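Removed from the display is one protein chain of the complex; every other protein chain stays in position.
Chain naming follows the written order as A and B, and within any one chain the residues start at number 1.
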Amino acid sequence: MKKLICLLLAMVMVLSLVACGSNDTGKTPANDNKEPVASDNNNEQTAEKIVVWTLANDLKQFAEKYKEDTGREVEVVVFDSADYATKIMQTLGAQSKDLDIFVGEPQMLPNFFEAGFAADLSKLESDVAEKLVGYTYQAGQDVDGTLRAVSYQACPGSVIYRRDLAIEVFGTDDPAAIGEKFATFNAIAETAAELDAAGYKIFGDTGALRWFSTNSNPWVNENNEIIVDQDRLDYFDAAVELYQKNYVAHASEWSAPWYSSMAGPLPVLTPDTNVWDLTGDGLAEDIANGAETTQVFSYVMPSWGALIIRDNAADNKGKFGICSGASSFFGGGTFLAVNEFSDKKDAAIDFIEYCTLNNDTAQWWLETSNGDVVSNKEVLAANADYQNESFGNQNTYGFYLEEMENIDYSLITGYDDACKEAFGAAIVSVQKGETTKEEALKEFYTVVTTQFPELVIPADAPIN
Amino acid sequence: MTLAKVKHKSVKSLLYLFLILLSTVCFAPFWMMIINATRSGNEIMTGFSMLPGSSLTTNWEVVARNVDLGRGFVNSLFIAICNTALVSYFSALTAYGLAFYKFRGNKVIFTALLIFMMVPSQLSMLGFYDLCNKMHLIDSYWPLILPSIASPSTVFFLRQYILSVMPRSVLEAPRIDGAGELAIFHRIALPIMAPGIATMAIGAFIGSWNSYLLPMLIINTPAKRTLPVMVAELNAVRDITTNLGASYLAVAISVVPIMIAFCFFSKYIISGISAGSVKE
Partner (left out) sequence: MAIKTRRPAGEKLKSRNSNLKNVNNYGYLFCLPFVIAFVVFNIYPVFRTFQMSLMNYKGFGKETFIGFQNYIRAFKDVLFRESFVNTLKMWGLNIVLQLGLALLLTIIFNDIKYRMRGLSIFRAIFYLPNLIACTSVAFLFKTLLDWKYGSFNQVLMDLGIISEQINWLKGEAGTAQAVVGVVGAWMWFGNSFIMLMAGVQGINASYFEAAYIDGANRWQVFSKITMPLLRPIMLYVAVTSLIGGLQLFDIPYLISGTTGDPGRSLVTAVFYLYNTAFKNNQMGYAAALAFVLFLIISVFCGIAFKLMNRKEDD
């Protein structure tokens, strides 16, 4: 009896899958077992095949094109990003030869280098130095200046703003003029007030400001002191002010209203509205019911974020422009490194060279990816006049190229993620009125120094 | 007759209602999962439905393009069966040895396994990886299978179990008849322990089937990956909103087979426990 019911339940589940899948039902997993488990040893025939471990599907496309062009085989293995760094640490810590190339995001690279996982790429150095965007070259160097990783991609950041609203409020949509409005945290606060008076919100939420948090000083200096300079205090104050005066729309990054705001008006939200719980539909209804609405003026994102905004803009497509903000920054990026323990280093280097230094590849990727920014300066320059219609016919590649020249990579440290996270948490606690700025800053120092006891709080820290 | 009986009946109905409600709570997430597996990412985001949608084919294509779930299924099954067999046999063997033989070191082993039941698995994980590395076992199934020969908590449970269900006197007759000790274990003790073993075996099977962290760290070759690792890997696929239905589908595919398997296992285990609970 029980078995029957159990089976029935399972059958119902299976059937409900099958019923609506119409013709496709033959593909349930059991029918897919072409080979037995133990027969994975196909490495004999393809001795020259190189293996790439990566975080995203991009490199699969590169590998396909590489095979088309050169006939050489590249196997691309994609891992879940959450545990990727752990996996690399463990595998290469074991001096594995299972992979020839691995990727890393900029913040992972110093550890990979220090651990001795990444092979010397000096062979490519002169080309990289000449052809690629400066900061990607610097990010690929270890502490001694040896090149160990190269990126095909660059991820310069920018302020992505609404041209139509800019003309309405400021009388101009010129990127240089709007850039002035975002030049410092104080300027941003003033701009926010102006926009609010006109009925618009400067950002989705104050998280946008975090991208500007490294301007003139690193988070940790060479004496292991945690640096909270005037600029970061301004950032703190601006974030609190924007939040408490409702100058932002309180639509967090990646929430439904945040996405919707790219395409049209939002109902006026307060911090108490839980944006994570709203659905696109609910918003449309609210607006149809005559709720008071506003619009989000700008977003701060790396270049890949600009693509997200473009893709969600719907009717607003073409109304955006990009300009620089309080600091030039970059976010993310896929760097390729050769496994120090690999037996096929030359083949691996050839693939990296193909992906990063070959102008044809870069041009192809520019077109295929439809907006990804490549690290190849020559190709960017060659496309500098390309008018991007998603961004009001702005010459985006030209802009990015210029912007990247301003990135000071020496300000990046291994503690940045931890510091930014803790600083952000401190800001949130003050915004919500849970604590004072003084207390929040103390908490920030405590959190950072607890995790990294080697760091010290300098005597001139803005706490008592 | 009346009032008491009415009360009796209504209380009974209430109890059944409670049980059914609890069953619904247990089953609802599965139902939602199945339904969502047949709907597109957009449909899932914008509303809930009790009825299946029409995007199963599309979702399946997304899943199939990114991971080979069939392969993962076979891999997981292979590892889980090996684990279950090893855990069952060797734990029973050890439990029997600890329970019925007085030898020096017996107490030491028992105390050691009690202590190791309390060791956080993360504690040994760091050293375990190091060990596998030195023994060149990375990217093979051995590190996922062999350790199940030593499962302290199973041995502990079975030792308690056999002491309570099998009187020592059972051993005397066959010993006098001259049966070997291993034969006695295989022919007499093992069948008596079967219900207890079954309880632990199903736990071992599920534990192995669902294990994520260790396979994720140990296995490198995509074709050797287990199902949970493959499901997690779908998170690396870009633009999750278009793939949300696909993610649901992948999870559904990993869950439904084990539910079917459970139907058979559970029949055995539940009747086994009932039968084994010593009818005197």
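Just so it is clear, a residue touches a chain if its C-beta (ideal position, glycine included) is under 8 Å from a C-beta of that chain, and two chains touch if they have at least 3 such contacts.
These numbers were taken from a predicted model, which means no experiment stands behind them.
In the complete complex, the hidden chain is touched by one of B:L56, B:L69, B:L93 or B:A201, namely B:L93.
When the omitted chain is restored, the residue from B:I81, B:M125 or B:L190 that touches it is B:M125. Not every partner is drawn; the one left out touches chain A at residues 1-2, 5-6, 9, 82, 85-86, 89, 93, 111, 114-117, 255-256, 274-280, 418, 425, 428-429, 446-447, 450-453. Counting the whole complex, the residues of chain B in touch with the unshown chain are 8, 11-12, 15-16, 18-19, 22-23, 25-27, 29-30, 32-33, 36, 44-45, 47-48, 90-91, 93-94, 96-98, 100-103, 105-106, 109, 112-113, 115-128, 130-131, 146-147, 149-150, 152-153, 155, 157, 160-161, 163-165, 167-169, 172, 175-176, 181-182, 185, 199, 203, 206, 209-213, 227-228, 231-232, 244, 247-248, 251, 254-255, 258-259, 262-263, 266, 270-271, 273-274, 277-278, 280.
Here is the rule we go by: only the chains that are shown with their structure count from here on.
With centres defined as mean CA coordinates, chain B is found 38 Å away from chain A.
Of all residues in chain A, those touching chain B in their complex are 2-3, 6-7, 9-10, 13-14, 16-17, 19-24, 27-37, 40, 55-57, 77-83, 86-87, 90-91, 93-94, 96, 98-99, 256, 279-281. Chain B contributes residues 27, 30, 34-35, 37-38, 45-47, 52-54, 56-57, 60, 64, 66, 68-71, 73-75, 78, 129, 133, 138-139, 216-217, 220-224, 229, 232-233, 235-238, 252-253, 256-257, 259-260, 262-264, 266-267, 270 to its touches with chain A in the complex.
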